[in-house]
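The complex appears here minus one protein chain, its other protein chains still in place.
Per-chain residue numbering starts at 1, and chain names A, B and C are given in the order in which the chains are listed.
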Amino acid sequence: MTVRVRTLDELLTPPAAGSSALSTQEYFVNMGPQHPIAHGSLRLVLRLDGETVKEVIPVPGFVHRGIEKMCEKLNPRQIIHLTDRLDYLSAVMNNWGVAKAVEKAANIETNGRIETIRTLMSELQRIQSHMLWWGVLGMDLGAYTAFLYAFRDREIISELFEETIGARLTMNYVRPGGVMFDILPDFQEKVKKLLKYLGPIIDEYDTLLSGNVILQERLRNVGVLDGKKAVALGCTGPVLRASGVPLDLRKLTPYGRYGDVEFNVAVGSKGDCWDRYYTRMEEIRQSMRIIEQLIDSIPEGPVNVLRASARISIPEGTYYDQIETARGVLGVMLVSDGKSPSPYRVHFRSPNFNNLWAVTALAPGWRIADIITIQSSLDLVIPDIDR
Amino acid sequence: MDAQALLQAITGVNPAAQERPNTNVPAVQVPVAGLHAFLQVLRDDPRFSFDFLLDHTAIDWMADGKFELVYQLFSTLHGHTLMVGVLIEREQPLAPTVSDLWPIAEWQEREVYDLFGIPYDDHPDLRRLFLEDDWTGYPLRKDYQDKNMLQRPQ
Amino acid sequence: MTATSLTYFAIAAAQGAFKNVTVSERTAQAFADGSWILAIVYIVVALGGLAALVTLSGLVLIYVERKLAAHFQCRLGPMRVGWHGIFQTVADAVKLLLKEDVIPEKADKAMHLLAPFLSMMATVMVLGVLPYSPILQITDINIGVLFVTAVSGFGVMGILLGGWSSNNKWSMVGAMRAGAQIISYEISATLALLVVVLFSGSLSLAEIVQSQDAGWWIWRANGVGFVSFIIFVIAVTAEINRTPFDIPEGESELAAGFHTEYSGLRFSFFFLAEFINMFVVSGMTATLFLGGWMPFHIGAWAGFNGFMDLIPPVLWFTGKTSVVIFLIMWFRWTFPRLRVDQLMYLEWKVLLPIGFVNLFAAAVVVLYNLYPFPILVP
Partner (left out) sequence: MVDNIPGIVENFPGGSILVTTIDSIINASRANSLWPLGFGTKCCAIEMLMATGASHQDISRFGAEVVRGSTRQADLMIVAGAIVRKMAPRVRLLYEQMAEPRYVIATGACSICGGPFQYNSYHIVHGVDEIIPVDVYVPGCPPRPEAFFWGLLALQRLIKEGESIRRPDIRRKPVMASLPQGITMDDIQGEMRRLLEEQNVVNVAESAENKIWTKRLKEWMRKPSSKP
């Protein structure tokens, strides 16, 4: 038996200085938990040699709230609102992930209208999420204007959500057996207007940032993650697809209305930061395509097949289901003992938790500034890592 | 390979594997002895080629005195998934590490160690992940007590 | 002879009369004449003017920057303090003055206290030799160009000291970056500057302005001047640590860079120094390449030229400086930041070779007198 439990302090002993007067010494630097790059509270301990990064030790847990423990005391409907607070930038998709798992476990059939609305909202949210990422990447690289342009346009989608759902960020919209509210009569019209506006806007983003020579220099050939390594490191979502692995659950196991629509999976070739950048830019366009195809074909029907007070009982067993959020595969594992209304155990396979560790493989050998690029290109949401 | 054929092929490889009941995905239950070798076969055999460890976590079956380790495997080649459940003793738990098969397991196992207190044999870097190093107790165990944990008034 | 031409000649005569009469020369003259009260008045006025210039340009530039950035980004910018937030920077200054001055316990106290002032001093000293107009120059040194290069290079000492003495690793990294960057780009800036020195045949800033009588150096020397103008603008943008070369502060990388541990008044010195630096380098660019206080003249259009002469030289100087400042601000709100090795690559492998070739071309131009317009002033 060779179990050896270590502590962080053990890892952080500075290496000894050389004997020569000119020899250099490696040193540790804390990036975070409060650091402009952290976008939340993530601590990265860097072992540096001058500007060159030798090792990255991520220390998560600064927003660990114990959601999995809390879920053991809540019924399936109440779990939904906690999933908003995991990856708040793909709140609708997170809700849907849990709702889908519960529906599969409890054998609840939904109708076409519900699935269409869920798909539409998810894709709108995906666009919104990628827009925020684009702006934040610009801000991290020093182009602050990009951030504000992205937020200018993101605000339109936020308002659309607020009209329909009543919240801008934490939606709590999709629930087992349906969605919370029906869409408004002018929803379709507004979405069409939005799509018409977004087309040229995404091209403007390209002229503002993508074509910039400094940005290309910063992103190209930096942090190359090949497909094999990405799979071994458990990366999903745009990070994995940028490495050339076309794993998209929307295509692989179509759920919602994804089976009925035509869209392409954006796949990179090399797996560097630029590929991750452009994969996401392309995904925005593909999401717009999906919305375009669905917006005119929303079937009639009720938006909730269950009564609001209906008790959802999950039969005894272990259920696993997954969904493609804006950042990768969200897996939901529900374990029920068949007795109490709340599940016996809930586990979320969060995409960011698994994507985070790519930093440890990508960063060594690059400069401090490249850590910023790499972390931005992974598009991490810290509360989703910590849960 | 559909679920039935997959399960049959797996029983062919490891006779000790049983089908895990009450799941919505193909699932097997194997004993902890020989787990590492079994998972290695699942990864390397071209019929299975489970090159992707989607998820690894644990379930605390306190009434039975067992922990159950759950591995969610996925194959990017064939596109099929498999859930592997392993029961280990709740008293003095110990599990073999699979971080040499799938590097991501290193951190997923650290999470399980942090929240369940299941140590892993030969793990390269077994540390607390989310909680501080000096935290006492393992919060996802069913018998965890904490005075900071407010109970919802009924 | 028309009235316009008369005015033109009158102003030209006036300019000739005041040529090279700087404040320091007047003071020396007053001392020589024995009227030492007048001399002291000159000194006090000069110092007061300098102090006013420092404060005013700093405050105005920060306000302009914030407002400009806001309008680049489809927003309003400061709106609450005064009309359109015009006193916003005054409020900021008062707040910063009265903020607690934190000195980290393990910092090197003397150095920590000294650094912001060093940084500020280097900037202010350059203001003394800039020719704002033919009569408005505090002193004209015959090696003015050398003085400017030397003193502005001194500013890096403040940054280095500040970063080192703070006893903070981020500060240290920032300071080291600043040191490498500023000293590297100094070379390119000097090479670009030497081109103008070659053209005008003088190291004195006032004489450099005078030499652009027939046309500004940016467009008069068959493209050589333009290339060196571009090199100079890039190099000075790097020297004053502005985006895309703001890696010493790199907010998303180093928290706040070399001034991470500075608060209150001392931080405001660094902050202010950055903006006054911008004014200084823009003024230098205007003086060297855009003809300083010289009005804009076109060949034989006497009427047009006469009209241009009516605008006072100080306004010409300010206007040209503002154009360069706007250019530098425009850079900041458009470009992402360079990485530290890309920054060095740009300097040593791109700008420096071009600078040398350009200097050689300038020598050829001067040697064979290849100007499209002949130099009028002998």
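Assume a contact is a pair of C-beta atoms (placed from the backbone, for glycine too) under 8 Å apart; a residue touches a chain by one contact, two chains touch by 3 or more.
Just so we're clear, the structure is a prediction, and the values are computed from it rather than from any experiment.
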(request) May I ask you to name the displayed chains that the omitted chain touches in the full complex? (result) A, B, C
(message) Looking at the full complex, which residue from A:7, A:34, A:221 or A:340 touches the chain that isn't shown here?
(response) A:34
(message) Out of C:28, C:64 or C:81, which residue would touch the omitted chain in the full complex?
(response) C:81
(request) Check the options A:50, A:66, A:112 or A:246 and report the residue that touches the missing chain. (result) A:66
(request) Since one chain isn't shown, list which residues of subunit C touch it in the complete complex. (result) 66, 70, 73-81, 85, 88, 90-95, 98-102, 251-252, 254-256, 259-264, 267
(request) Name, in rising order, the residues on subunit B that touch the hidden chain in the full complex. (result) 130-132, 139, 144, 146, 148-154
(request) Write the list of subunit A residues that the hidden chain touches. (result) 33-36, 39-41, 61-67, 69-70, 72-73, 81-82, 84-85, 88-89, 132, 136, 147-149, 151-152, 154-155, 158, 168-170, 382-383
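In the analysis below, only the chains that are shown with their structure count from here on.
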(request) Find the most central chain, measuring centrality by the gap between its CA centroid and the centroid of all protein CA atoms shown. (result) A
(message) Centroid of subunit A to centroid of subunit C, CA atoms only: how many Å?
(response) 46
(message) Can you work out the whole-Å distance between the CA centroids of subunit A and subunit B?
(response) 24
(request) Would you please write down the residue numbers of subunit B that are in contact with two or more other chains? (result) none
(message) For a test of understanding, state which residues of subunit B touch subunit A in their complex under the given definition.
(response) 20-25, 27, 51-55, 57, 59-60, 70, 72, 76, 79, 81, 83, 85, 94, 102-104, 106-108, 111, 113, 115, 119-123, 125-133, 139-140, 144, 152
(message) Going by the contact rule set out above, which residues of subunit A touch subunit C in the complex?
(response) 27, 29, 35-37, 51, 138-145, 148-149, 152, 209, 212, 214-215, 217-218, 367-370, 372
(request) Would you tell me which residues of subunit C are touching subunit A in their complex? (result) 69, 72-75, 169-170, 173, 177, 243-244, 246-247, 250-255, 333-342
